[in-house]
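A single protein chain has been removed from this complex, and every other one stays in its place.
Chain naming follows the written order as A and B, and within any one chain the residues start at number 1.
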Amino acid sequence: MLHMPINHPPPIVTLLTDFGEHDGYVGAMKGVILSILPHVKLVDISHQILSQDIQQASTVLAGVYQYYPPHTVHLVIVDPGVGGTRQPIAVETPSGIFVAPDNGVLTPVYEQEESWRAVKLDRPAYWLAQPSHTFHGRDIFSPVAAHLAGGISLSQIGSDCQQVTRLQQPRLALLPGAVQGEVVRIDRFGNALTNIRHLRWVDDDMIEFIPMDAKTEKTGSMQFKADTVQVTFGWHTLKGIYQTYSHVSVGQAVALIGSGGELEISVNRGSAREKLALSVGVQVKLLLNH
Amino acid sequence: MLHMPINHPPPIVTLLTDFGEHDGYVGAMKGVILSILPHVKLVDISHQILSQDIQQASTVLAGVYQYYPPHTVHLVIVDPGVGGTRQPIAVETPSGIFVAPDNGVLTPVYEQEESWRAVKLDRPAYWLAQPSHTFHGRDIFSPVAAHLAGGISLSQIGSDCQQVTRLQQPRLALLPGAVQGEVVRIDRFGNALTNIRHLRWVDDDMIEFIPMDAKTEKTGSMQFKADTVQVTFGWHTLKGIYQTYSHVSVGQAVALIGSGGELEISVNRGSAREKLALSVGVQVKLLLNH
Partner (left out) sequence: MLHMPINHPPPIVTLLTDFGEHDGYVGAMKGVILSILPHVKLVDISHQILSQDIQQASTVLAGVYQYYPPHTVHLVIVDPGVGGTRQPIAVETPSGIFVAPDNGVLTPVYEQEESWRAVKLDRPAYWLAQPSHTFHGRDIFSPVAAHLAGGISLSQIGSDCQQVTRLQQPRLALLPGAVQGEVVRIDRFGNALTNIRHLRWVDDDMIEFIPMDAKTEKTGSMQFKADTVQVTFGWHTLKGIYQTYSHVSVGQAVALIGSGGELEISVNRGSAREKLALSVGVQVKLLLNH
């Protein structure tokens, strides 16, 4: 059991899994962590990731982890290959520490962070004794997360990992006067979030845009008047980007900048998924200075 | 980062939202709060409020907040008008502090509490820098809740708010020898909870009833024998109010006093919603001394 100095900020471990909440799997993981590090703060991000959907988990993670203190350990267990050849890893960054199977679920971390260092978890001294082959979340990842949150260093917990797995991410196409991306997430409210990111209100009229995707180096930003652009998808064209859902009447569609700085398509007090037949993968074009 | 004196009871922030648990929105809010107030205890009330259902959130809140220590901060984010003209507010009462959009979701607080004081949240120093227009839960409400839980006063966090928004609540009709109300909530078990409230067992036979609704001043109580009343709704008549579900056989309907002191209609080990076709809005009459 690890003791913490008094008044030290308490260690935090967040949990993001596809385990659901019916089976007690998450409960077992929390018990393992609390047994090693009794003063830990456990925070659920989500356990409702679609079963074995690595892409969805990585998208949720991308929008959340940067709001946590940098000493936070993020445990991300969507692990269809458990017990197989995929490595368990831990990744340290200036914004947080991540513990996950090396199946690509940490892709946004590699893309968003300026620096990071990975180790493979190959030191059974930091695992439960006699780990199962089917539940590494409980037997390997949870105890490792507890030890890292308690102050054990990355070098102690595993040996250097030179190469990590990345997911193929949908790319932006930068066209003359236009940017083409796609819907990458639909949220509970039916809002469609796209991979056209790095948008920001400069003032009430002007938007700054950094036309960058994961593969592109940052090439400087551009600015445009918000009401001069068009957003097109399927048969729809929306004129202008606006600040709030209520800019349009109830039931009408609106393009805006989402809370993650991405182009978002919504219906005021309704569902863009239902009203506009939007789903993940639908292509969306942003026409500038139209 | 706010430090807490040792052995001080830890600050508590509860969260009640319609965000669901798939998107990471709640996870981002918790990160914001923990970054400001590392020793906070975060407690989920529910994130399963129906999308944008202010009435349901207020009904859930009404039955929960009084069980928390009075220094608790309750964060209530059901916010269909985010970014529009609705004010973000904080409300202090003898039973707790509430942070929410001023859209009526706090109506039961105004009705149940003897005194309260509201401010509008107009001090960006207590928000995240560059708040989005679409996620005030993360960018305004969460940091304000953390600061209030950490001991910042209501006066520091915003300026006085003279008028607050209230929901229209279904009213009781007090008739000669009868009270007419309606079903206001169906719970997970299919129990129907009504707005005929302030019922209480005096002993094993007698019930005390305070015929009061939000608009009515308390006019004194009445008492009646539990087995002399009738409860009617639709084509159904139930004779008597009983203490427990198991007073009737499995599958039979029973009227009782719910855990919030309200008239409740249930089916023993079954669902009153399914068996009796009850839903929110169905009229229910309590016939006294019949």
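The rule is simple: a contact is a pair of C-beta atoms (placed from the backbone, for glycine too) under 8 Å apart; a residue touches a chain by one contact, two chains touch by 3 or more.
In this text, all values refer to a predicted model and were calculated from it rather than measured experimentally.
*Asks:* Out of A:G27, A:P70, A:P124 or A:G251, point to the residue that touches the absent chain in the complete complex.
*Replies:* Residue touching the absent chain, from the options given: A:G27.
*Asks:* Considering the whole complex, which of B:G63, B:G84, B:G151 or B:P170 touches the chain not shown?
*Replies:* The one listed residue touching the chain not shown is B:G63.
*Asks:* Looking at B:K41, B:K120, B:R171 or B:H236, which residue reaches the missing chain?
*Replies:* With B:K41, B:K120, B:R171 or B:H236 as choices, the missing chain is touched by B:K41.
*Asks:* To test your reading of the contact rule: which positions on subunit A touch the chain that is missing from view?
*Replies:* Missing-chain contacts on subunit A: residues 1, 3, 6, 18-25, 27-32, 34-35, 38-39, 42, 44, 51-52, 80-85, 130, 132-135, 138-139.
*Asks:* Spell out the interface residues on subunit B facing the chain that's missing from view.
*Replies:* Counting only subunit B, the missing chain is touched by 6-7, 9-10, 12, 14, 16, 41, 43-49, 60-61, 63-69, 72, 185, 187-189, 200-201, 243-246, 256-259, 264, 269.
Simple rule for what comes next: only the chains that are shown with their structure count from here on.
*Asks:* Could you give the separation in Å between the centres of subunit A and subunit B, each centre being the mean of its C-alpha atoms?
*Replies:* The mean C-alpha positions of subunit A and subunit B differ by 32 Å.
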